[in-house]
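Only one protein chain is missing from this complex, and each of the others stays in its spot.
Coming up: chain A.
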Amino acid sequence: MNIEIKDIQKRFGDFVALHQINLAIAQGELLALLGPSGSGKTTLLRIIAGLEQPTSGSILFGGDDLVGQSLRERKIGFVFQHYALFRHMTVFENVAFGLRVKRRAERPAEAEIGKRVRRLLDLVQLGPFGGRYPSQLSGGQRQRVALARALAIGPRVLMLDEPFGALDAKVRKELRRWLRGLHDEMGLTSVFVTHDQEEALELADRVVIMNQGRIEQIGSPDYVYEHPASAFAYEFLGNVNRFECAIRNGQAVFAGGTISVPENANTGDGPAIAYVRPHDIEVFTGPTAAALAATVSYISAAGPLAKVEVAAADGRLIEIELARPMLRALALKVGSLVHIRARKARVFRRDAEPSPGETHSIRGEGRYSEPATPPAPMWHI
């Protein structure tokens, strides 16, 4: 079922929770709504599901306008953040609920209900747990009961509100992989909300980045990670180092030097911020062209990538991620003097920087596209 969201607006009194949202979701897609709390992502999900009515706009499911249609007619499987299981019912009865409340003419026979529920419980790997009560299950198991319950009604679309929010890291990871497999198997159009960028990037076919009631960017996980459309998106999608600079004639000017930023060619002159991902910084032990001198202040070598923090001459801390062999080759220690250079940077004008109470738009730019020339190193000294 493809979904089209047209000019959806939602106000709560004077507060505008969603500004004119337009979004098309393709059949069979797994879409993530990603944003910080208060960005309107859950409100949008609830509006699509029909748990809330939009102030204006329309939602089309395969061409039918849904606004005003009752939840019962929508047939949307909704998985709540805190599972919202029926505590007084067994797992079996929870899953059977959607079938039992059907109108008499559509209600399956008792034997058929039993068969379908058992199949669903097997699907979510809870076959032996049908007779338990939700209070006797772990968080991950409850989440899977909620999922089975939502799937029982044969939904046209599956919606999940922060599905892994209340789970510990390991269970979250397992459940994420399992959900991806389930989605690929069933081909059900699914939308989930998360504030965890890693989760969105790992799980979704496409990511919708939201901020303050607007969509900042839509794209595949690789694309939005590689080419964030705004300063907000850049900061939100992972760790980042910020460097003050200025744009002059389409070039970024730093205290130490200048780099060319072709994608900012049309951006007017003014103060700007350059963003560099921790893994886009090269480290040299000896003096190198266009590099910045810094002192290593912290090393954490647990995990596949070593995290190194260096202090620049002005005392600012810069975060770097290095492959472990690289760390060994460089023989870095706390206190070592190093020279660092950015492999890649992204520059946004200062007025496009995230700040509370205003929205972020990039002036003179549409969607960011890969620059034709490879990005030059920063800090020409």
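In the analysis below, contacts are C-beta pairs under 8 Å (C-beta built on N, C-alpha and C of every residue); 3 or more make two chains touch, one makes a residue touch a chain; residues count from 1.
Basically, contacts and distances are computed from a predicted model.
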Identity of the absent chain, which is to be given by its UniProt protein name, from "Sulfate transport system permease protein CysT", "Cytochrome c-type biogenesis protein CcsB", "NADH-quinone oxidoreductase subunit F" or "Cation:proton antiporter": "Sulfate transport system permease protein CysT"
Contact partner of the left-out chain, one of A:V101, A:A289 or A:A329: A:V101
Option touching the unshown chain, where A:I3, A:L31 or A:A49 are the choices: A:A49
Where the missing chain touches chain A, by residue: 49-51, 71-72, 75-78, 80-82, 84-89, 97-98, 100-102, 146, 149-150, 152-153
